[in-house]
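Would you mind keeping the following structure in view while I ask a few things?
The complex appears here minus one protein chain, its other protein chains still in place.
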């Protein structure tokens, strides 16, 4: 078989069965069979999707953010649709780390798919304590640290907007975690590369981005905010251009793997994020619209690579042609 | 006529002819007949819209950004559609301040609508020099300072992301400008309130927000960025939730008027921005889709106020009910 | 408890009133497993991502031939788009979703539907009849136009419908609560039960009456929803015991006494 040249870059087709493509990627010490994950908070505890998705086909599932103590979440309304997107203010409702380990993990660990646990806290100590508890659970494939939360000890400034605080959280979690540590970056910053560099230097094994953009919606008839929480997080196709730009930017800044998130709803979307330099992607809001999306993205990437004779996803990652 | 109570807040209907509503707003020393402007870069030099809009019905028109010297702009492609939005990388193509004054202003000043001139520069001195030249033109109603540009003297950091630099530009322009000075804020910052406060303290008569979010799009078949400039500015309905949130936030921070921009395509959208605390609004991308939008927004606000017995737009501005 | 995501054929569209539409789909898998009170999430767009989210609708009726109906009022963009879909087109449905009405425990029941809350009552009445029960049915609407086109379907089931309209244009003049006030179950009834769906204030008033009458009351609740399958936690509803339930997974039917009503 001839090597295929695309815009001057040679893509070496894989030997042997040309209908097989190598989709494996590494996130720190974790090897995934393919680069497609689900995004935290949009895939429940995975079981909700068993009727729609063959979970074993996914690269990994990332579960809803877990805090030290259970949280009831925000009063409703918690979600509102916007143009090509949605705002959510779930308020990080979750069962807390203890019940997560006792009630949820046993179910999760038998699904045959790597489970990544998203965590959140109000202080460095809280993040660390959650990570310490999770380190006891062997079947956890990785920790994803959601740093978009406000630091209650530092006057409520979000960990995700201050490089020093983000580095401190990363270091604290990394220090106690057995599994690779992914730090999930907030897009609500002036320079996301700065944040990425800070957490990379603090020892993060990977970064994922983007979390939601902060937004708001107003109900004209009642003259009130449409979310009880007033503001919420914007996600969905509307934010894809912002996510893609930030992934491109960060992938050029840090050498650790970048996981692209934001508005991915199809294999084409995922392929674009990989081109921009992401080593893996997460499907978020699209799961809520079409619960089969994540598996369709895996299948679509395979089909595309077969059709275009791309032997390995590693040849594709970062292959964007910028003249 | 009875005063109307809406959610506990009394709206006093205007005396006399109840079908007339008072839409007048003040931006610094400038009084506008209504709060609806066009956004810079989306309304050409206004003449392009004469077949569609009765320009005299608008509050003001804001013209395309003007630099000291003419700029050719970026190579194509310069625009690309995204989900409920678009990216542009026009590259600030403009005729330069001299030809603007000699060729464009004579036409603009006879339109019967206040003309606001958007300006941009690579250094504080450049901004000031443009403002100084424009100060000689009496018919200019206000200057809008676009601070999203990189400061070439300070290593290319955008004026719009550094409070000190933004304040310096504001002060410099304000010092030479005869007309009120509006500073247009970038949303690509961690804390837009900080930026607003900095320019307010430096003497800005008003702030307008938001400019575009930085985004990117990729063309899968060619594996290239879809904009020749790689990155561009995201605008349109997709960004409305972000704009609304920032306007709400800034309106609670500064006491100077806030002009709301971002995804406004209807009177309902405009009414929401006014509720959130904007004293005026700008219609941007919507002009490109429906060139009549700006006039329709004016008419729609009037109709809504008449129907709901709101006597004056000043009773509506900031009337959002947050419990 | 299987759930399906399927592109199914729209086999019949009916304009019930100016702004109430009934759609019939050929959706045998969903129809076969559906229980009364469950709902489906319907994709409203055919191209593009705006509106982005599916819309929830109670299952109005199913039959053995795989037909599944929804009945809805055109309110905004999503329902507008759905109302425009033509027979023969395909529509993506997700369902059956949520927990429906509990049917088994009582021998006497009263079904109270108000406005579009009538939608799930047809399926419920049908299922109760199949169990050999004869529920009392109270249907309320703003005006007669919204009620009349629905009566025949209930009557076909052999149930007696008490109609009430807010404007008195059909049936009694007033509200469903005015009728329910005077309903008295036979003294020997075992676990008599009230099923209701409609505007929140209506359901709250019915629940209050049930408390006085010592009747158990099942309510079908609405919230804004993103996913409908328990994935996003967007559809929270406050519980009397504190915290929240999720309407799409724990409901939409709840025992009224478990909810926080702020009565």
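Order of writing sets the labels: A, B and C. Residues in every chain begin at 1.
By our rule, contacts are C-beta pairs under 8 Å (C-beta built on N, C-alpha and C of every residue); 3 or more make two chains touch, one makes a residue touch a chain.
Given the structure is predicted, the values throughout are model-derived calculations rather than measurements.
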Among the chains in view, which touch the chain not shown?
A, B, C
Using the touch definition up top, pick the residue from B:64, B:104, B:133 or B:174 that touches the left-out chain.
B:64
Have a look at B:160, B:236, B:277 or B:300 and name the one touching the chain we're not showing.
B:236
Tell me which of B:135, B:157, B:220 or B:288 is the one touching the absent chain.
B:288
If I consider the whole complex, including the chain that's not displayed, which of B:84, B:101, B:158 or B:276 touches that chain?
B:84
Give the residue, chosen from C:32, C:67, C:81 or C:239, that touches the chain omitted from the document.
C:81
Positions on chain C where the hidden chain makes contact
45, 47-51, 77, 80-81
Which chain A residues would touch the chain omitted from the figure, given the whole complex?
83-84, 237
Suppose we count only contacts with the excluded chain; which residues of chain B make the list?
41-44, 48-49, 51-52, 64, 72-86, 88, 90, 93, 236-238, 265, 285, 287-292
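Just so it is clear, only the chains that are shown with their structure count from here on.
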A count of C-beta pairs in contact puts on top the pair A-B
How many angstrom between the C-alpha centroids of chain C and chain A?
37
For the pair chain B and chain C, the C-alpha centroid-to-centroid distance in angstrom is 47
Where chain C touches two or more other chains simultaneously, the residues are 48-50
Can you list the chain A residues in contact with two or more other chains?
82-85, 236-237
